[in-house]
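See below for the structure under consideration.
A protein chain is absent from this complex, but the other protein chains hold their places.
The chains carry the letters A, B and C, assigned in the order they are written, with residues numbered from 1 in each.
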């Protein structure tokens, strides 16, 4: 269980890395939204390894098929099932490591939880490939958010120890798709690319941080005390494999700040109330305040590395050194940018619906 | 909406800071659990300001009343309603700031969302006082977890820029209740106390970080892809006012790590599979791996400060300087420790139930 | 678990028949709704035994207390907790039958499910008294429905074998509160009263049928395929103790009809599309069609009777004859009318919210 997300805009994920397909059912999308495959395909293509530095050698066409819910090029008010078929599957490497869990992977926890019946090939349900479904659902969510003017953009702010300098939102939007690490700071982008190549050569991997922004969010979204913006966004982000931290606004560094420093002062700007800083990341009391929503998502380094690692054979109970070949991302972060955007879009779409902002029929 | 949390162990929060009471309904607690008021009271008392450094001058007796669900000192299988009455209420300061949102508070977002009808006195639903309900529910969750051997402990690891040195779990358990900042590193604790006093004198406030541990968690808990341990725990933590970041295991610093460094190697120990490090924080693929669960929760500095701040009158549209008197915590972190524990207990209890680990009737 | 109902308008029930109180938390009520105790009290009073024929000798004041969610006489956007204290409790009769389940009651099933820990006094959670909470929540739902013009009315259409003649909606509204069986057919009402008195004298009880109408429901409410109007209404009605059947429109007799007879022909009336008959009960495909919603709810006879009955002692395993004294309704149906209305109101309110018909803030 646990494969559905959302209250009014409900996303149900299915499929495995080396199974027949990866898919998603989106329930709750209003009728009347123009939706052709190309809109979804465009987002899927951003997620393809070819578009990012440090990515896997697995080449999937990832061509979306719309199985239901769209009629005459418009959403029909019915659940929308979308799939991509798995084609470039090579499971030869996985059989031999069935009893030897790979460090950093979910092999062991899945084995325990599913009694060994889980599809372990390519990580099965735990593969980053599952996020193709998130991106398809996210493409729909973004279209709905566009109707009410909300825009989602994410960018890489850190790879390893290379940090991007802060950039204006306009620069982020302009630069992020122009380089294969999706970093708005082009100088840092260059260093990030070099770092990823270095790490790859060493048979190792590296982590990073993605920052996600939701722009033009009207004040008043969020349903505290439990369904806070932060809480539901965090839950959505943690569904992405390799995410180990989520923070909003000033985030963890806020712990070292004074109230007089962290509190965002209010001011009036063109008859609207705004804050002069955005340490809150656009959220107060779990509710949007009209400023840009700002989240940062920390990715651990990709678990798959070529270097030899210590593991143990579960059946024999013996320790051993494990070397894995395979086609893996040495840095998942650049490819994760559209996935982070998708999870943010899905979550914000649900909140917008709960606030009654998206009409039941799009006209 | 949004005031219920959990799937099988469902916690519904109600009450306001200056209303009649703060309460909670716990639905899904199995029958047969011995439950007297003192068990809950003990946890509530840990949350009282008297028990912590840097706390509010508001003194509430916070005596729990069990309104339903307990019969002859045992849980009856029925929803358990628990309340504490509000007694020491002083709302005089709040009327005058009704149109002037306090920086860092949810005054403005609540005003927008609820059209000005929300109970703004003392922060209403957005007050830290609401967490009294979380603690009462958490006390029940902890009892249920105890049955299957799971133990929850949290401690302060940072106040402002004072960081605690890492301590063994045994030291954490031993030291945490022995000092008013709930820090296991007694030397750092002393500095934290000084810092809080200094900050208080300056009419300011300070943030911090709480680390939460769940011990003896069996492998296999968690329901990916969406209901991951990280995702649901994070959602639970973000329900606590002032939380702005959540990370697991190595967390944000993992972004700068190599895979060869971050991946926890497997080994066999007393016929069990363990990891030699715990960068994963006890969670792989959203599922527990049998190692201690480890989360860190970042608190921004308390929004209420005595210092003058910039705000604006929403009605007149004029900027102004705002000074607030009142009884506030200059550092919420020490008091938040039992609250963090409670949210972790509630979440883990739900996961344990979903995994069928807690029997339908306790015997 | 299972004590919450609704998706956006969420009702959580708590309390036991002979415990401290019976209560409800209503989460999702928009802010800005004028709500004073008297509005709720009025509905509670309709449910009091004094208002109905054939009712229990237990006399509860049932004075509602608002514990949260209402501020300055208006809903505040926060969860609303409402309770009535139990005062006229006499548990003496229950102790001796602890091991001897009463036929027709939930004594045995509760004993098995809750391992004997359930509060068995007066039926505990299974008592009709729990419906006081439903009625309090229903009073709020009705106010919200009134805003969009939806009106709920129920009436007794059968007691035992006495059936009411069909009456126009205007007559139903006029007559139903004028007689203690809440029947719109005044002649049948007289016979029903006589029947109930006869049955009571015999130490027996009798069942009946309540018809519920929702008027001015706009077309388009309902969320098929699973969250149909019929499905969610039925689920709500079956939460009322003693309900054993629910039907819509022509209902069970539709089984014997031809399509040409049952299909409601369409026609244009004042530029609106209407149906000339209402065999569908206002629902097609699980969605409202603009005609009056019409449900019928069948109540079995009250389980509590004075006559001797066969039962068995669970501990000794011996069969025996059981005679119960106590204060019971010989016919629950008249008192159930406001409860049926409440469950219909709660459900329709949730559907209206899901359709975006009720604003987030009432103005």
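Here are a few things to note about the model shown:
The criterion applied here is as follows: contacts are C-beta pairs under 8 Å (C-beta built on N, C-alpha and C of every residue); 3 or more make two chains touch, one makes a residue touch a chain.
Predicted model, so just to flag it, every value in this text is computed and none were measured.
Per the touch definition above, the residue from C:27, C:264 or C:341 contacting the chain not shown is C:264. Of the candidate positions C:42, C:59, C:178 or C:244, contact with the hidden chain is made by C:244. Although one chain is not drawn, its touching partners on subunit B can still be listed: residues 7-8, 220, 354-356, 359-360. Seen from subunit C, the chain kept out of the figure touches residues 1-5, 13, 101, 103-106, 108-110, 112-113, 125-126, 130, 158-161, 199, 204-209, 219-220, 222-228, 230-232, 234-239, 241, 243-252, 254-268, 271, 273, 275-276, 279-281, 283-290, 298-305, 307, 309-312, 314, 317-319, 354.
Listed here are the subunit A residues that touch the chain not shown: 1-4, 8-10, 12-16, 19-21, 23, 25, 27-28, 31-32, 66-69, 71, 74-81, 83, 110, 113-115, 117-119, 124-125, 360-361, 363.
Everything that follows uses one rule, which is that only the chains that are shown with their structure count from here on.
Per-chain CA centroids place subunit B at a distance of 39 Å from subunit C.
Rounded to whole angstrom, the centroid-to-centroid distance between subunit A and subunit C, based on C-alpha atoms, equals 46 Å. Looking at subunit A, residues 220, 354 sit in touch with two or more other chains.
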